[in-house]
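Before anything else, here's the structure in question.
We show some of the complex, not the whole, and keep each chain where it was.
As written, the chain order gives the labels A and B, with residue 1 at the start of each chain.
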Amino acid sequence: MSSAASSEKFDLIAIGRACIDLNATEYNRPMEETMTFTKYVGGSPANIAIGSAKLGLKAGFIGKLADDQHGRFIRSYMEKAGIDVSGMVVDTEGHKTGLAFTEIKSPEECSILMYRDDVADLYLRADEVREDYIKRAGMLIVSGTALAKSPSREAVLKAVRLAKKNGVKVVFELDYRPYTWKSAEETSVYYSLVAEQSDIVIGTRDEYDMMENGEGGSNEQTTAYLFAHAAQTVVIKHGVEGSYAYTREGGTFRAHAYKTNVLKTFGAGDSYASAFLYALVTGKDLETALKYGSASASIVVSRHSSSDAMPGVDEIEALIAGQPLLHS
Amino acid sequence: MSSAASSEKFDLIAIGRACIDLNATEYNRPMEETMTFTKYVGGSPANIAIGSAKLGLKAGFIGKLADDQHGRFIRSYMEKAGIDVSGMVVDTEGHKTGLAFTEIKSPEECSILMYRDDVADLYLRADEVREDYIKRAGMLIVSGTALAKSPSREAVLKAVRLAKKNGVKVVFELDYRPYTWKSAEETSVYYSLVAEQSDIVIGTRDEYDMMENGEGGSNEQTTAYLFAHAAQTVVIKHGVEGSYAYTREGGTFRAHAYKTNVLKTFGAGDSYASAFLYALVTGKDLETALKYGSASASIVVSRHSSSDAMPGVDEIEALIAGQPLLHS
C-alpha cells in the first residue's frame, strides 16, 4: 500500500459481514423446486458499502473473509465495485462464508435459508480493527448482526470506541437477525450499548423493540432514550407505512414508499441505508435523504439481487421526480 | 405405514449422510467465476442408494435431514428414486444440510468447497436406529464419514451391532473425508472397529492407509488383517491402475478402468460401489462385479452430477460389452 493510498479519506467505512446470496434463478416456486441458484455478494454492511460506492461515495470495509473461492469472489467483487478492501482480513481457521439461499414463492412470500453457524465474518477479532484505518472515515457503519457473537462483537465494540475517540460519526443499522443471538436479553444489552454511542440510528420499529427488549414500544420513548445519549438522528421504519426521521433538535420527517413492481423483499433496508447516507454525505436535507432511501429501496425490491441491483444516482432521482428511467 | 410395507425386505440399507451438491453450472473455470450452481442430492451413502435403486435393487436409508427446504428436497428426490425413506428422521435442533460446491476447472482439476460443520446428518442418534428396520435388509452399507462425529458415530456403531446380531451383511465403504475428523488416530480407531466387523470392505489404497494409521501399507497386510476378523471380500482401489478384489478363500481379481470422456472426478466411488453391490446381489461372480463397478464409475465421471447421473443396467452392460449406448 502506498503512503498516498493509506492516507486516503473515506466517506464511510462499514464493518461486519460480507457473504454470499444464492438467489433462486427460477422464482415463483418453493425452493424445493428450484434447481439453480445465482451467486451474489450479500450481507447488510457489504450491501450498504456497495450501494454507496455505486452512488459515488468513497467506501471502505472492515470484515473477515473465508480463505476459499467464496471469500475470494467477495473480495474481488467489492474491489471492482470501488470499495477499499484493505481492511478485509482472511480467516486462517477454516471458517466458511455465510450463505443465504433465497426462496421467492411470490412477492409476498419470500424466505431465506441461512448458513450462519461459525461463519468467517463472526470471527473478526478486535486486534484486526485498526485505529489508523477507522480515523480515515467520516462515518463508521455498524451492522447489528456483527454484535451477535464473539469475537466479532468485541471487534465492533472496539471500532465504535475508536470512532468516538477520533470524531468519526457512528451510524448504527440495527439489522436484527434472530439466528446467532442466544436470547432477546443479550440482543438488548449490546444494541443498547452501541445505540447509546451512535450519532445516527436506523432500524425498523420491530428492531427498536428488540433493542428495548419489549414489544410495542413507541417512537416517542425510543427517541427520548436515544437523544438522552449521543444520537443526532433516529430513523424508524414502519414498512409499507413509510419511515420517520427524528432529530435531536425536535424535527420529525416522514417518507412514503414508492410504488414499484415488487419481485422480492430482500435488500430493501440496505439500499435504503446506502441512499439515505449518500444524501446526508452530499449535503442534502433530511427530508430529501428519506426520499433517496425510499426510492432506492423501491428499485432494489423490483430486481433479482440485493447488491448487484443497487441503483445509481440518476435512477433514484428519476424515481423521486416521478420519471422512472425506462431502462434500469 | 401398513404392516405389509413394514415387513418388506430390502436388498440393502445405507446409513449416513444425504446432502446437497451444488455443481458449477458453467465449468472449465475457477469457482470464483462460476455464477450459477445446479442442485443435486449428494453424499456417498445417498448416492449408493440412488445408484443401486436405479439398477433395480430395493434400497432403504437411515439418516437425518434438516428441517428445511434442502432436507425436504432430498427426501422427495430419494423417494422418487424408489428408495424407502421411512428410516430418515428430521432434525429438530436447527442443524443444516451439508453442502458441497463443486469446482470443475478441468477434468484433472476438480475441487470441492464443503459445508460440513454441525450438519444434520452427523446428528443422527443411536436411539433413531431401529432393529426392526435393519433386520429387513440383506446388507447394511456403512459410510466411513458417518463415523466422524458423535452422535452419528454411535448410531452407526449400533447399526453395525444390530446387523451382526440379525445376520445382515455389513458392507463398509471407507469413504474417508478429512474434514470433521479430529485426528488420524481417531479415524484409525473407528475404521478398525467397523472394518473388523464387516463382511465386505471397499476403499482406495489411501483410505486403507488411514484405517491402518500409516502410509504405504500393502494389500497383503491389509487383507491378512481383515481376513483375520470377519471380512469375506476386500476391494482395494488404486485409481487409474484399476481395482482389486480379494476373497477370504484366497482369490484375487483385478479390474481396469474403462476409457471415458472425463468431465470431473466426483461420484466415481459411489457409482462403483452401487454397481459392484448390484452385481453381487444379483448373483454375478466377483470378476463381473468388479467390471460393473468400473463401468458405472466411468459413466458417472463423464456426467455433471453424482446422483442424477447414475446409469441403468443396460448402459453398464453396453460399456462392458464394448458398445457404449449412444444416448445416455
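Here is the rule we use: a residue touches a chain if its C-beta (ideal position, glycine included) is under 8 Å from a C-beta of that chain, and two chains touch if they have at least 3 such contacts.
Everything numeric in this text was worked out from a predicted model, so none of it was measured.
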Open item on the list: For a quick check: 2 copies are placed, so what copy number does the complete complex reach in this file?
Closed with: 4
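Definition applied: only the chains that are shown with their structure count from here on.
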- [ ] Determine the centre-to-centre distance between subunit A and subunit B, using the mean Cα coordinates as centres, and give it in whole Å.
- [x] 43
Open item on the list: Can you tell me which positions in subunit B touch subunit A when the two form their complex?
Closed with: 22, 25, 30-32, 34-39, 68-70, 72-73, 76, 96, 99, 101, 103, 113, 115, 117-118
